[in-house]
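The structure that follows is given in the form of structure tokens.
A single protein chain has been removed from this complex, and every other one stays in its place.
Let's turn to chain A:
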Amino acid sequence: MSSEWPLWEVFIRGQHGLNHRHVGSLHAPDAEMAIHNARDVYTRRNEGVSIWVVRSSEITASAPSEKGPLFDPSNSKVYRHPTFFDIPDEVGHM
């Protein structure tokens, strides 16, 4: 076993019912301690009401080199944005 604690990614849900948001990472020997550590490292200023932790090694990320094929094609497809509808005045601000 490695003597280094594994890395964990930390997600915190804020006060106002928003989604869990990635806030950073930390080291801990297991999930339970990762939660404890996350509480101490990332919620000191009353940031959250719920914590998720996940082993960083469990996260699959898209490769930076695939950026072109993955994201460029959607650049030129303005019709995917709902900007071509006339909004009736009665609807007000959307």
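In this text, a contact is a pair of C-beta atoms (placed from the backbone, for glycine too) under 8 Å apart; a residue touches a chain by one contact, two chains touch by 3 or more; residues count from 1.
The criterion applied here is as follows: contacts and distances are computed from a predicted model.
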Quick one: the chain not pictured, UniProt calls it what, "Autoinducer 2 import system permease protein LsrD", "SpoVR family protein", "Electron transfer flavoprotein subunit beta" or "Phenylacetate-CoA oxygenase subunit PaaI"?
"Phenylacetate-CoA oxygenase subunit PaaI"
Touch list for chain A against the chain that is not drawn:
5, 26-29, 32-33, 36-37, 39-41, 44
